[in-house]
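Heads up, one of the protein chains got dropped from this complex, but the rest are sitting where they should.
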Amino acid sequence: MVPLSWYIVLSAVVFSIGVVGFLIRRNIIIMLISIEIMLNAVNISLAAFSHYLQDIRGQIFVFFVIAVAAAEVAIGLALIIALFRNKPTLNVDEINIMKW
Amino acid sequence: MSFLNLNFMYIKPIAPELIITCIALILMLLDLIVRRKEVIALVGIIGTTLALYLTFKVYGLAGPQTVFNGMFVLDGYSSFFKFIFYINAILTICISLKYMEIEKAAYGEYYALLLFATAGMMIIASALDLIVLYLGIELMSLSTYILVGIIRHDTKSNEAAIKYFLLGGFSSAFLLYGASLIYGLTGTTNIGAIAAFISEKGFAGNQMLLLSMALFTVAFGFKIAAAPFHMWAPDAYEGAPTSITAFMSVGPKAAGFAALGRVFMVAFSSIKVEWSTVLIPLAVLSMCIGNIVAISQTNIKRMLAYSSIAHAGYALLGVIAGTNSGLSSMMNYMFIYAFMNIGAFAVVIMLRREGFKGEDLSDYEGLAKNHPLAAALMLVFMFSLTGIPPTAGFIAKFYVFMEVIKTGHVLLAVIAVLFSVASAFFYLRVVMYMYMKEPRGEVILTTSAPICIALAVTALIVIVFGIFPSSLLDFVSLAISG
Partner (left out) sequence: MTTLQIFFIYFAVMTTLSSILVITRKNAVHSVIWMLVLFVHIAAIYLFLNAELLAAIQIIVYAGAILVLYLFVIMLLNLREEDTKKKFLSQWPLGLITGVVFIMFFILILGKITVFPTPGKYSVEFIKSEGIMMTIGKVLYTEYLLPFEVVSLILLVAIIGAVVLAKKKIS
């Protein structure tokens, strides 16, 4: 039997990697991917809690998160395409018409 | 209730949300057959008014009604926030009709998305379950990201949307992580059940609970644009279409406060001391950064963005008080803020015309000479945002400060008053530009009937509630009692 804490620590580590990816990368697409990694980390912990609490609601939560993640990606990529048409760059520090 | 039981009683509490959603869908279809955007806007306003009427009819009557297995509640708290969202939607539709044509982005989807965002906010205000809360936040945020970037041929709008989107998604992930920890700790996502479980097991000092509270603070901090989680706000507010800036500086912020109040006051009620210790620096920093940085801004939208960060700080004081009356002072604040802020943006929108942005502070020089009425309205809104009596802004601030003092945070109230005095500098600078300086060039105002109505309503409310606040206060107190 794998203890619960292993899953939660794994989830925390993956979440932090997502945070780091978001904070250090210049490429907007990879920042978006980092958010996906964070959501996946949350999903791991939700599924783990669901299993150990013997409660199905955690899994249902994961479903909703996956559905929302798909919607978020669709909008994010549409925004990126709209931006790229006007200004062919994907680097977040070059998106600077307005100062950050 | 384990099986579907869709009789009318069962869906009655959710009727306003259903109306808003249906109207949004109808607007999408109407856009195909009607060319005139005025018709679409009018249908949107009528639908929202209908929902407002329905909410008003049940407001303050019975106690809370929960449906959908305790996931959705109709109570005074949520109803009051829904009033803010309806007003926000109606006023935004009014001020955006002409404006979006000038921006050459008069899409029919715009109005549908406004209503979808409003539906999301209403779900947030009524959510009693973290899953519903999360989904409401996402519905609201996703619609708002699109609205911010809807002028797709304008790079500024694109950039604003990207920044808002990235930081919004980032903060949502924090919210989810906090929710997952709470779920692991208590085995439930129901806000009431979480509170019951924590107090029953005596988990008040649990580290995991505190960690989850911290994650929620980060997420809500982003949503209400409180410092230090405000970095997206100035850019998103500046780049967005001005009507959407007005919309998102009121709606999502009020929704964020609704969620903050619900989660912190109910689910985390047993760690009140801890979360108010975390929120106090947030509030002070917001007031500090908002008011100080606003002084150096030359773009009025950016200045109002920083002012909205500062106002998030003031409204947070009501939550920090941690009492029901503190909460109602926060609600009162958001209600008045909605009117004065949208009013100010309506004046900003009037300056926009084909080939002229009208966003620079210098564009306001000598406005009073050519357009005394517009200048007078702007004066009222600026006075109100500063908090000078007899405007409603003073009442809003007065009650928030009083609640903070009542709970013993005298120093905090003093700091807030000091920053509020400092804020006079940049608000009144606009007034000074309008009245003391000579006009530089001819400023032509773009007026239309809807925007005049919106201005009249907002100015009237700001003045009337400034002079006779008692009716508003009675109205708010109904929210907490019923």
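The letters A and B name the chains in turn, as written, and every chain counts its residues from 1.
In the analysis below, contacts are C-beta pairs under 8 Å (C-beta built on N, C-alpha and C of every residue); 3 or more make two chains touch, one makes a residue touch a chain.
Computed from a predicted model, the values in this text were never measured in an experiment.
Considering B:I40, B:V58, B:I93 or B:A112, the position touching the chain not shown turns out to be B:A112 (whole complex).
Considering the whole complex, the residue from B:T21, B:T48, B:S276 or B:T391 that touches the absent chain is B:T21. For the options B:K37, B:K98 or B:R152, the residue in contact with the chain missing from this view is B:R152.
Mapped onto chain A, contacts with the missing chain fall at residues 1-2, 4-10, 12-27, 29-30, 33-34, 36-37, 40, 43-44, 47-48, 50-57, 59-60, 62-64, 66-75, 77-82, 84, 90-93.
For chain B, the list of residues touching the undisplayed chain reads 1-4, 14, 21, 28, 68-69, 71-72, 107, 109, 112-113, 116, 119-120, 123, 129, 131-132, 135-136, 138-139, 142-143, 145-146, 149-150, 152-153, 181, 184-188, 197, 201, 203, 207-208, 211.
Everything below uses one rule, namely that only the chains that are shown with their structure count from here on.
Chain A and chain B, compared by their mean Cα positions, are separated by 26 Å.
Looking at the complex, you find that chain B touches chain A at residues 131, 134-135, 138, 142, 145-146, 149, 152-156, 158-163, 165-166, 169-170, 172-173, 176-177, 179-181, 183-184, 187-189, 231, 234-235, 238-239, 302.
Within the complex formed with chain B, the chain A residues making contact are 8, 11, 15, 18, 22, 28, 31-32, 35, 38-39, 41-42, 45-46, 48-49, 53, 55, 57-58, 60-61, 64-65, 68, 71-72, 75-76, 79-80, 82-83, 85-87, 92, 95-100.
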